[in-house]
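All protein chains but one are shown in place.
Just so it is clear, A and B label the chains in written order, and each chain counts residues from 1 on its own.
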Amino acid sequence: MSSLLMEVRNLSKRFIVEEEWGEKLALDAVNDVSFSIFQGETLGLVGETGCGKSTLGRCILRLLEPTSGAIIMDGQDILRLPPREFKKYRRRMQIVFQDPFASLSPRKTAYAILEEPLLIHGEKNSRIRRERVQEIASRVGLEIKSLSNYPHEFSGGQRQRIGIARALILQPEFVICDEPVSALDVSIQAQILNLLSELQETMHLTYLFISHDLSVVRHISNRIAVMYMGKIVEIAEKEEIFSTPLHPYTRALLASVPIPDPKIKRERILLEGDPPSPFQPLPGCRFHTRCLLRMDMCAEITPELKVIDHGHFVACHLYGGE
Amino acid sequence: MAKRAQIFETFQVLKKNKAALVGLGIIVIMVIVALFPHYLAPNDPIKRNLSQRLKPGLWAGREYASYPLGTDYLGRCILSRIIWGTRTSLLVGFIAVVISTVLGLVLGVFSGYFGGWMDTLLMRIVDVMFAFPSILLAITIMAALGPGLEKAMIAIGIVYTPQMARVVRSAVLVIREMDYIEAEKALGASHGRIIWHHVLPNAIAPVIVYATLSTAGAILDAAALGFLGLGALPPTPEWGAMLSGSRQALTAGAWWAATFPGIAIMCAVLGLNLLGDGMRDLLDPRLRM
Partner (left out) sequence: MEELILKIENLKTYLKTPRGVVRAVDGVDLTIHREETLGLVGESGCGKSMTALSILKLYPKPQGEIVAGHIYFDGQDLVERSEEEMYHIRGSKISMIFQEPMTSLDPVFPVGEGIIEVLTLHQKIDRQEAYQMAIELLHKVKIPEPERRMKYYPHQLSGGMRQRVMIAQALACKPLLLIADEPTTALDVTIQAQILTLINELKREMKTAVLFITHDLGVVAETCQRVAVMYAGKIVESASVEALFEKPLHPYTQALLTSIPRMDTPKKRLQPIPGTVPDLIQPPPGCRFHPRCPVRFAPCDQEEPLLKIQEGGHLVACHRY
């Protein structure tokens, strides 16, 4: 396996939400999460709405300040760095957003949007800036002459290309892709997914690919982490997760994805009910209210993420029991 | 090139909105009048001619042509005073709105972008200011500053600041949550850069609309202060002061002394309101495809 890029240790993010009558509620969006990201890989992070996957991504980039935990890069905890020193890390870590309409300022031309990162990082020579903008634009498949257009003059797919170019112009090592194809049409998704794969190879990128779409995650990832209500419940190599999913939630998730082939008749694992309220976390495993294989201890003891097989981690009392 | 296309497009949209076009027409005429009163006014607006007091205008017959809209109680030409008063009123409206826009932008951006206790504090102050009727607040400020046209501008500017701050703040609250602001943060941009290059340009549309509409209000309030004798000092021609000075004239049957300044105020306010509403439509991205 390649070398370690980043290690996330016991990361937590708690939001305090103020209710109407001044009553404060705590929401543990990310709850004691630990994992590693290796150089050059794509780690897929899947989970359903509100499971905390986007919050986790934003905490890693310090777009949100985590409540506790550490992120180790180059042997130091980047969460403890003062803002001035952290700015060096900013250019090494970038993000691509889901909504190609909200992620580009409507009053800037594509050129100005792509030039912005260079200006922020002090590139004073306008000729160099022009060259670099043109280079990255052609890499992501944007026509140079279209760069004087405003975002609303581009199609959704083209806008997403601008978003990718903006993230890559500083030549980062690590890119968080937060649902980058979810807002796009089916026929455009493939263009963007292929582009991301190509760029990963040519620019030696590491991706954290956040998505709710298991088919997309399977296509692009090397390893996959499954999240449920703020916790990672399983991490493994891609093939391993799809061939031998261990956590009951992962299994239900996999069985729920419709497959575009009427000949394949699978056994559906239908979960009961909805996820419980995130504001009143239950003791024990957070999945136990919907789990088909729950045991008595599941409602009492929170399972730890344990290694089961080489590189296969799962947080469930069914495995590695004492 | 893109700029020019944008201006062209703007004009295209504006052309379809008849009301806004009328408003724009009125304002353009008023600005021209305000810029060149010495060419347009038939008489000296300040010169008294006591032998010609409260004379009617052209409607009474050809012999009155030298004062087309009649004279006031001091025998001054009403048309000339209205024409010179345009300059005063537009200037008061404009300066007052510039003051309120600058103050409102600073306060609104700070409280919207940073939030927290500062936001709470600023917005509570704004609430308190809202609790006063605006003209009463202006009078109170004038009482502290003393009378005079410049003081009136400052007072009206301060009175209009809270609403402007609200408008800016609500725009900023929306923009702050956009992904492109998050992208800037991810790139390591400073707060100053984000506010200056990204928040302000995107918040400017509602600010322009509100500024246009509040210019109308400011002109009205300036007239009211003038009417109360707190604005322009005599003999400066000012619409509100003209109205106030014609009170006795009305009882003497000289309706023209009060009517024409009143119409001038109405035209200015109407023109600005029509233009402001038209711009609101224009700047709404949903309406321009």
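Here is the rule we go by: a residue touches a chain if its C-beta (ideal position, glycine included) is under 8 Å from a C-beta of that chain, and two chains touch if they have at least 3 such contacts.
This one's a predicted model, so the numbers in the text were calculated from it and none came from an experiment.
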Identified contact with the non-displayed chain, of A:67, A:109 or A:256: A:256
Contact with the hidden chain (one of A:131, A:153 or A:185): A:185
Among A:49, A:202 or A:280, the residue in touch with the chain that has been omitted: A:49
Contact partner of the left-out chain, one of A:152, A:204 or A:268: A:268
Residue numbers in chain A that touch the chain omitted from display: 48-49, 155, 157-158, 185-191, 193-194, 197, 212, 214-216, 218-220, 242, 252-264, 268, 270-271, 273-274
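Keep in mind that, in the parts below, only the chains that are shown with their structure count from here on.
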CA centroid of chain A to CA centroid of chain B, Å: 50
Touching residues (chain side chain A, partner chain B) in the complex: 58, 61, 63, 87, 90-91, 93-95, 97-99, 102-109, 116-117, 120-121, 148-150, 152, 163, 166-167, 170
Residues on chain B engaged by chain A in the complex (per definition of touch): 1-2, 178-180, 182-189, 193, 197-198, 201-202, 285
